[in-house]
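Note that this complex is displayed minus one protein chain, with the remaining chains in position.
So, chain A:
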């Protein structure tokens, strides 16, 4: 069979057929993968909520509402309730003060603002430096890697990984941004910044602070407003 000639009708027809077949098969694959893609995203979100705000028995994702922070970012609040009682919320917060790009975190707070736990959702910080924020601001026992590293150093150099007084100056877990100064030491705060990643540390703490402020100042109003809207719709 000879090669088809490069005449205008031939070329137009060929490209039309090629793109039509490609387009329709992509549509088909899209239909197939749509549900699993959504399920994967929901599962990830659910996992993050359970990690940062454990002990709820409602469906926080279903009761999620959005509020706007003073900086103009939209924060997602996932209220956690146990037996109908409000025990806290997982708040998805974001900051653009990072070393590169946005940092998205999920932080769990009790109604008074005490930090329960946090998780980094998305970031583009420097690998090996800024990326340490995954575990840095948690108590030393939380990260298994941290443990093995300090054991390693203890064995060979006798360096104590923890500060002398025994107080953990890195962790923000259990602290309240309203009563503790949760900024890095360089800015007069109480938290040790990540070594060689002060900008990332600042950005992270900023995201926590935004979450706290927005949550304590605006959440109640927003949540009751949402409820009224829902009531009106019913």
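Basically, contacts are C-beta pairs under 8 Å (C-beta built on N, C-alpha and C of every residue); 3 or more make two chains touch, one makes a residue touch a chain; residues count from 1.
Throughout what follows, contacts and distances are computed from a predicted model.
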Request  = Report the protein name recorded by UniProt for the chain absent from the figure; options are "ABC transporter permease", "Electron transfer flavoprotein alpha subunit apoprotein", "1,2-phenylacetyl-CoA epoxidase subunit PaaA" or "Ion-translocating oxidoreductase complex subunit E".
outcome  = "Ion-translocating oxidoreductase complex subunit E"
Query = Any idea which of A:36, A:84 or A:188 touches the chain not displayed?
reply = A:36
Interface with the undisplayed chain - residues on chain A = 1-7, 10-11, 14-15, 18-19, 22, 25-26, 29-30, 33, 36-37, 40-41, 44, 126-129, 145, 148-149, 152
